[in-house]
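Reading through the structure tokens given below for one structure.
All protein chains of the complex are present and in place, except for one that has been dropped.
Just so it is clear, A, B and C label the chains in written order, and each chain counts residues from 1 on its own.
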Amino acid sequence: MRKNRNGVLLFIFILILIFPELLPSSEEQEILALKGAKVHTAASPPIPSAVVLIREGKILEVGSKVAIPQGATIIDLEGKEIIPGLIDEHSHIGSYFDVNEFTQPLGPENRALDALNLDDEDWYEALKGGVTTVVTGPGSGERMGGQSVTIKTWGKDPLQRILKESREAKMAVNARDLSHIPSIRKMFYKALEYKDKWEKYEASEKKGAPPEKDLALEALVPVLEGKEKLRLHVHFANDMLTFLRLKDEFGFDLTFIHSSEAYKIAREIAKRKVPVITLPLATRIPVCDEMLLGIKELFEAGVKVSLHTDHPVVHQKLLRLNAGMAIRYGVPEEEALKMVTLNPAQSSKINSRVGSIEKGKDADLVVLNGVWYQPRTRVEMVFVDGTLAYDRANEEKFKEERK
Amino acid sequence: MKNFRRTKLVFNSFLPLSLTLVFFIFCLGREGDRETQLLAIKGGTILTMAGERIEEGVVLIKGKKILAVGKEVEIPEEAAIFDAQGKHVLPGIIDSMTYYGIRPFDLNDMENPVTPENRIIFAYYPFGEFMRGKEGINRDREILSGGVTSVYIAPGDRQVIGGQGAVVKTWAESYDELILREPAALDMTIGDTAKYEMKREAKTPVTRMGISTLIRTNLLQAQEYLRKKKEAEEKEGEEKEKSPLFPRDPRMEALAALLNQEIPARIEADFADDIRTALRIADEFGFKLIIDSGLGAYKLKETLAEKGIPVVLGPPTHPFVQGGEVSMTRELYREMNEYNASELIKAGVLTSLASFGFGFGRFGYATQGRWLLIEAAYLAGFGVPDEEVLKMITINAAQILGVDDRVGSIEAGKDADLIILDGYPLDIKTWVDEVFIDGVNVYSRKGGRK
Amino acid sequence: MKKTRKLEDKEKKKGTLKGIAILFVVATFVPSLLEPGESLLAIKGGKILTMAGRVYEDGSLIIKKGKIWKVGKAISIPKGARIVDAQGKYVMPGIIDSMCYFGVRPFSLNSSEPVTPENRIVDAYYVFGELMRGPGGIQAEEELLCGGVTTVYIAPGSAQLIGGQGAVLKTFGRDYESLILRESASIDMTLAYAPLAESGMPSSNPPSRMSSMALLRKSLLEAQDYLKKIEEYEKMSEDEKKKSQKPSRDLGKEALASLLERKIPARIEADFVDDILAAIRLADEFKLDLVIDSGIGAYKVREILAKKKIPVVLGPPSHPIDYVSHLNNLIELQQLESERNASLLLDAGVKISISSQAKDFGGSGKATQGRWLLLEAALATGFGLSEEEALKAVTINAAQILGVADRVGSLEPGKDADVVILDGHPLRVETHVEKVFIDGCLSYEREKEE
Partner (left out) sequence: MKRERKCFWYFTMFIFLVSGLGLGLSGEEDTFALKGALVHPVTSASIEGATILVKKGKIVALGKDISLPEGIRVVDVRGKEIIPGLVDPHSHIGVFAANDANELPQPIGPENRALDALHLDLPDWMEAVKGGVTTVVTGPGSGERMGGQSVTIKTFGKDLEKRILKESGELKMAVNGVNLSHIPTIQANFLKAREYLKKWERYEAEADKASPPERDLSLEALAKVLKGEEVLRVHVIWANDIISFLKMKDEFGFELQFIHAPEAWKVAEEIAKRKVGVICMPIILSINLPEDLLKGIVTLQRSGVKIAMHSDYPVAPEKWFRLNASLAIRYGLEKEEALKAITINPAEMAKVDTRVGSIEVGKDADLVVLNGPWYEISSTVEKVFVDGILAYDSLREEER
């Protein structure tokens, strides 16, 4: 069964020649079978030498005893590993020149989507690193930055790439002075009043003049109703506690970003089931050991942890290395994989489509030439929505195609 | 029972520390014995970095130096034995460019673009945390936990001529022993960072032209200074008595050392164009050159190999040492080649890998050096053989820094700086178990993190 | 099992962190294994200063579920109780620092507006070890605990006219809730020189004493209106409520309203006699409960203070004036200062407490001068205060002024088990705190290393 490497390469080459014709016609129920690799599904224990069937951009079947249907295109990946497309839950990719609307400290109505640069070289770099889905949003220079967008890193049609045009609010606590928190509370009260006003207006069958529209408050209302998520850029433990208290008071859906000190109050966070997006770990930022070990503490306390790159703080392509670092500092391998796949998908509520290799989900797959978390391991292929988006063996050709 | 348990825990946690301490005090207390003390590290896989690897070999240490290394080394009876069965033994890692141990405000003189008289050694701070912290010189476990035993530190990553760098150890028994080489090089920058900062005050330089003009002007002045000094020294007798004193100028003396080839220049340059400028200036004034960062060095690999100019590369995960993680100058992407290191090595350029570590606010000190092995592993994915990758952070670095007579490999006669790892060095799950500097076990992971 | 493992990790980590810690005396923070809910603890054999009138030589104290269960001379110790031997030691309630800025980073102390009653200091309370580094879990700075301080009052804005809401907090707790004694304990205000003089502080502060008072009165009058509006709305029937718009909430006015409703007192920092009198006038007009802070010149109006039952929270006797920040008023203040302030006030029948007014020195954010509060009290005994009164001023009196005397401040059955064990008389300079229990948890232990 084993073929030599040249054979594989030749095969892939032929495949790619055929592919452009094959894919648009995926309506014809063309099936792609990835065979022989060790598959880390993120949802269940790893399957050695498994088969993944892909149809219409979705995963049709995954398992070790899956029969490959007749006529399926088979890619032999003997000796490789497959992981789900990685998800970066917080980054500024494609938007970091337009990150902060500093003049307007409270601007929940700003939308990252409106400033997104899809021609950025970084998208391709991210893809090469195995990142297929990102949440990219406004910066943390302001108290309320605005709304982020959840998007795939590759796709023929930019609009199709968007998973979620989120209305969630990004907020930042930089703890400059004590009036920070009261001003945020004030804003929430205003939003409640705003909501009340409109409800009364709606209830009175729209008699009289409608209340004045306010985009900022309108963006906050769904957050307070618990429909949208509030993402909080926060570093210090006391600020996190304050927001946990605010959550108790207002009952919104909260996620912490960065959360350097979350491990110090792990139990308090776990008690309230707040997911935590923790520090970028790749080797650029000299995060002290205590904090790195804190990830394990958080996980053990029962907090749902995701890792992020905060691109451009750490390059998005290094997300996999982040997971490797988490493993180095004590997180079990499977858990670490979840932290860059399923956990961010769940916390961003896109887990019905991405985050794991499961039947029915988008076929976002990363094929690697070795143990997935080792730094020396390279990404061989990346599939996004069942399409081969990157192949290392034909790197030049793919680069050309993008232009 | 509970009570007992706690004492035990406390005991456990302090045990390695107190052992190190006891050992330390023991060593200090018996200064005389220290020179003749024998220690044998036995049974490990020794990657000497100077030839073939030795399976189940022995490293015999006498005092501060390595006495012998090999498979069949006779262990004297009086020698203490350290069992390294199943472990890997490597020379201490050398970070050939970092800002470790320097507080950010000490790094640059923002008022002057050219300060060759500044010496980083004045700012090196190996005393534990400010005001608080540990006894004695350098007990920063964080950098030791990565197996880093020597570092090159330099001033002024944002100045044209920052000043004089130094090669120091990360631990020593006394302050003087800390210094391996000082000054080790004159640190300069050609590129955007050297001008960006200055731009705020609209001072020279605001262009690359301005940068090289500044370097050239100062070197010309130094030539003049050397000439005058020579004149003054040549005078004799009566004439010498009468003539005015020749005033010493530390600034010019630093540049003169460069011109006399006593120290090399280390020029940080990202673009191939900047490297070309550096080569041009070096040719004009005839000094020894080392290229730092060298993102585009692969384009000039033949020239570099021919002239024997070494390159200190930035970390492969974030090679833009002059900008952020993602360079704000888009052109850098065109320059970037993940196979840079591999191409340079194939062409025969002496290359080392450095962390260019910097402090990051309250998150931590500039201890990125502790992850150099991970960087090396990452590089191993891009066409550099494992052996070469390890050399880049040990012996190659030592050669470039000019301290290979003392550190960089496990050879008889060299300093006993070595590390013991619990697995293959290029695996992300491998940890440094022990660090020996000058034959002293200064770091032990035992009982630490798991 | 899981918990112990966690503790183990914590301990180990701590060990590795501490490095080669202090050579001769080590004060180690040991998180107790005792859960407050299940513990039964007896402190036996010490001299117990209850601060509630009784002193027991060779007495015993029994703690049950984090509260004091029994205290006395000849009480039987129940079976299964863990016994802490305090033979030859002194046992007293936890020290209360009735005014300090502990645990608040300097930049979150003040905001740029002169009147911000909505600000709550509890949002800024930081008791998690060192910033970014340091062991996990909620805990206090070991440094404060080593002085036996178990409860602190912290407040915002020493440079603002109305800084905001101060809080009474414990310095150690197993979880967040148990830290907070009173989240909003009072509204903190400052009169006269501080808001006027401190440089670099909000320029929007009123320029004179007259305009300060005018602004204070204006704020309180607005709060009165707000209160009235809310009350009117609350009085309405359900139908009317539906029709009319609910008055929009105003956090600031809400806070001032609770002052008017006498739910919490106003704490006004005032040193000069005229400022103290102005504060009293304000309290009379709006019927506020008043506490005077600092009160360097309070002894001059002691009869009035006694008559109106206004307590005074004195600053530290060793430096009631912060010389450096008050250079402009220094001569005036020095004229006012009297070492006998405390004893004169007390003799006149004014309730006093002594506080550290601890501020950080040098931006580290660790205002831990509270650890020397007993020494400050000792200093006051040199100037006419009796030893008992001096101790009361840092325990029960402070608790009464802060409105938490039902829980802390003395060793009486039913109160929180905040107990300090000292190795000598509390007011001697060589005496050290040996153990601190907070809510029955051993939160600090001083250890000697051989």
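By our rule, a residue touches a chain if its C-beta (ideal position, glycine included) is under 8 Å from a C-beta of that chain, and two chains touch if they have at least 3 such contacts.
The structure presented is a predicted model; accordingly, all values stated were derived computationally and were not measured.
Peer 1: When the whole complex is taken into account, which chains on show are touched by the absent chain?
Peer 2: Listed by label, the shown chains it touches are B, C.
Peer 1: Please pick, from C:300, C:366 or C:415, the residue that touches the omitted chain in the full complex.
Peer 2: Touching the chain that is not displayed is residue C:366.
Peer 1: Which one touches the absent chain: B:43, B:155 or B:381?
Peer 2: Checking each option in B:43, B:155 or B:381, the one touching the absent chain turns out to be B:155.
Peer 1: Looking at B:43, B:57, B:146 or B:163, which residue reaches the missing chain?
Peer 2: That would be B:163, which touches the missing chain.
Peer 1: One chain isn't shown here. Among B:41, B:93, B:123 or B:366, which residue touches it?
Peer 2: Only one of B:41, B:93, B:123 or B:366 touches the chain omitted from view, namely B:123.
Peer 1: Contacts of subunit C with the missing chain: which residues?
Peer 2: 22-25, 27, 143, 146, 316, 318-319, 322-324, 327, 330-332, 334-335, 356, 358, 360-361, 364, 366-369, 372, 375-376, 378-379, 381-383, 427-430, 432
Peer 1: Could I get the residues of subunit B that touch the absent chain, sorted low to high?
Peer 2: Residues of subunit B in contact with the hidden chain: 103, 105-112, 115, 117-120, 122-125, 127-128, 130-133, 135-137, 155-156, 163, 174-175, 245, 247-251.
In this section, only the chains that are shown with their structure count from here on.
Peer 1: Calculate how many whole Å lie between the centre of subunit B and the centre of subunit C, each centre taken as the average of the chain's C-alpha atoms.
Peer 2: Centres of subunit B and subunit C (C-alpha means) sit 50 Å apart.
Peer 1: Rounded to the nearest whole Å, what is the centre-to-centre distance of subunit A and subunit B, using the mean of the C-alpha atoms as each centre?
Peer 2: The mean C-alpha positions of subunit A and subunit B differ by 37 Å.
Peer 1: I'd like to verify one number: the distance from the centre of subunit A to the centre of subunit C, where each centre is the average of its C-alpha atoms, in whole angstrom.
Peer 2: 45
Peer 1: Give me the residue numbers in subunit C that touch at least two other chains, ranges are fine.
Peer 2: Counting only residues that touch two or more other chains, subunit C contributes 13, 17, 131-132.
Peer 1: Using the touch rule from the top of the page, what residues of subunit B touch 2 or more other chains?
Peer 2: 363-364, 449
Peer 1: Show me the residue ranges of subunit C that touch subunit A in the complex, using the header's touch definition.
Peer 2: Per the stated touch rule, the residues are 2, 6, 9, 13, 17, 105, 107-113, 116, 118-121, 123-126, 128-129, 131-138, 156-157, 164, 175-176, 246, 248-249, 251-252.
Peer 1: Note which residues of subunit A are touching subunit B in the complex, please.
Peer 2: Residues of subunit A touching subunit B: 96, 121-122, 260, 279, 282-289, 291, 293, 311-315, 318, 321, 324-325, 327-330, 373-378.
Peer 1: State the interface residues of subunit B toward subunit A in the complex, per the touch definition above.
Peer 2: Residue list for subunit B touching subunit A: 142, 145, 315, 317-318, 324-326, 330, 333, 355, 357-360, 363-368, 371, 374-375, 377-378, 380-382, 426-429, 431, 449-450.
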